[in-house]
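Of the protein chains in this complex, one is absent; all others appear in place.
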Amino acid sequence: MQIFPCPFCGPRDETEFHFGGDAGNIRPDGADVPIDRWADYLYLRTNPKGTAREIWVHMNCGEFFVMERDTVSHKVLSSAALGGEHAA
Amino acid sequence: MTRRYSALSLFKEGLAGQTGWQPAWRSPEPKPSYDAIVIGGGGHGLATAYYLAKNHNITRVAVLEKGWIGGGNTGRNTTVVRSNYYYPESVELYGLAHRLYEGLAKDLNYNVMLSQRGMVNLCHSTAEMEIGARTVNAMQINGVDAELFSPEDVRRVAPIYNFSPDARFPVFGGIWQGRAGTARHDAVAWGYARAASRLGVDIIQNCEITDFIIEGGRCRGVQTSRGAIRADRIGMAVAGHSSVLAAKAGFRLPINSYALQACVSEPVKPILDTVVLSPGCGVYVSQSDKGEIVIGGGLDRIPSYAQRGNLPTLETVIAGLLEMFPIFGQLKLMRQWAGIVDVVPDSSPIIGESPLPGLFLNCGWGTGGFKAIPAGGTLLAQLLASGKHNDISRPFDLDRFASGRLIDEAAGSGIAH
């Protein structure tokens, strides 16, 4: 059982969190976005082995945040609110 | 020296102290170049090499395995073989695998213990029965041996299920495939390895890919922990590690890697004949020929490359299991483990040429790669041999993500997402 640091609520059990995807996956707007760019946004993932920067949501408080962690050792490296105003 | 496996050869070897057997596969030093390289010595990779040699007469082939063959998801899954799929494209793919499985022991001269004792996917409500009917009808139209089971039918194949009137997930019926069942997972890897090796394929273990050799925009070989190995046709079948190799080759894949756990109870005398899946309980279960209750559930919900189980998912899965079969409450958990699976948005595999010409993909099988091994091998072999898709693999090309033509079995079950 991993412990994740919610920037708002502090350290909590992994079961309270939901994975939200790669951090920095910027949505391209418009009906005329090149389809490859759109498919890239929708489907392609970095999926790193090692350090990952990811979006997570703490389902209890409903806040999304950015967490850096190691996908092999499961060590948590940092977490911060989306706007960067809180860090844990 | 005894080469062929049979009851007679086993008997003769018995008289001779079992000393005449040969290595199941050779372990040669890697050559500097091959006609084709297959990265990944799991079921899919070994099957690819075997079919390259058998179907296409391409025998200068190396299978490069980072660790020991069959040590990834091939040796970590719950061994279910089935082809009860909804969309015609899936039925063609998994149907091919299923048919090949049915002849595999004789084809490989290796008993993979395909045990077709049937599988039932339970329906727990009227709504699920309606979807069940939709699914069974689609399967029957597509030629799958599916039946819509009544509660009495379910009771016949799984009498120890919780049929009590206050069960949390009562049985309204189920989707049955009689040809479904299990196979011995390790034997599939070893059987393909042995058969491929005898056709001339080099199986190189402890050989990790460190980089791709790219010349003129094409993949021309690989750098490995055992030196450079060149080939103009390279296939990769590395499941949960596909993204890692893709990064080395300079592209990204629509894949997230997750741990999928499984566990077994201590072995007990036969009590459960078929594979039973309960969507409500989130569990599928069978009993191995050794007597262990083999238990599988959903993914761990955290992307991971750590091949180990965790407690929360285990607890959820076991709670579901005991809801299905309360009398398993007297059993004990003997072993838990996890594999790293490659989860694709539509949960269908990716078979086809990668964005790096010369490098071909067989990945994205997610939680269901074992059952597809013979087909994955056949289709990747054809791609490597001819550079062209088989009609069966064409719909599973990477290009479907841009065209939007996904093959999402869950979507067919009415799940919007």
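Just so it is clear, A and B label the chains in written order, and each chain counts residues from 1 on its own.
Note that in this section a residue touches a chain if its C-beta (ideal position, glycine included) is under 8 Å from a C-beta of that chain, and two chains touch if they have at least 3 such contacts.
In the analysis below, contacts and distances are computed from a predicted model.
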The complex's invisible chain, by UniProt name, from "NADH-quinone oxidoreductase subunit D", "ABC transporter ATP-binding protein", "Heterotetrameric sarcosine oxidase alpha subunit" or "HTH-type transcriptional repressor YtrA": "Heterotetrameric sarcosine oxidase alpha subunit"
Sole contact to the chain not displayed, among B:Tyr161, B:Trp190, B:Tyr284 or B:Phe396: B:Trp190
Residue of B:Ile58, B:Val120 or B:Leu148 touching the missing chain in the full complex: B:Leu148
Omitted-chain contact residue, chosen from B:Gly221, B:Gly280 or B:Gly339: B:Gly280
Contacts of subunit A with the absent chain, listed as residue ranges: 1-3, 14, 18, 20, 27-31, 33, 35, 38, 42, 55, 57, 59, 62-64, 73-74, 82-83
Where the unshown chain meets subunit B, residue by residue: 5-7, 9-11, 14-15, 17-19, 21-27, 67-71, 75, 88, 105-106, 109-111, 113-116, 125-127, 129-138, 140-143, 148, 160, 166-169, 184, 186-187, 190-191, 205, 265-271, 280-281, 288-291, 306-311, 314-316, 318-323, 326-337, 345, 402-406, 408, 410-417
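Simple rule for what comes next: only the chains that are shown with their structure count from here on.
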Distance from the mean Cα position of subunit B to that of subunit A, given in whole angstrom: 29
Residues of subunit B touching subunit A in the complex: 241, 243-244, 247, 252-257, 301-306, 310-312, 345, 401-402
Complex contact set, residues of subunit A against subunit B: 1-2, 13-15, 17-19, 35-36, 38-40, 42-49, 52, 54, 71-74
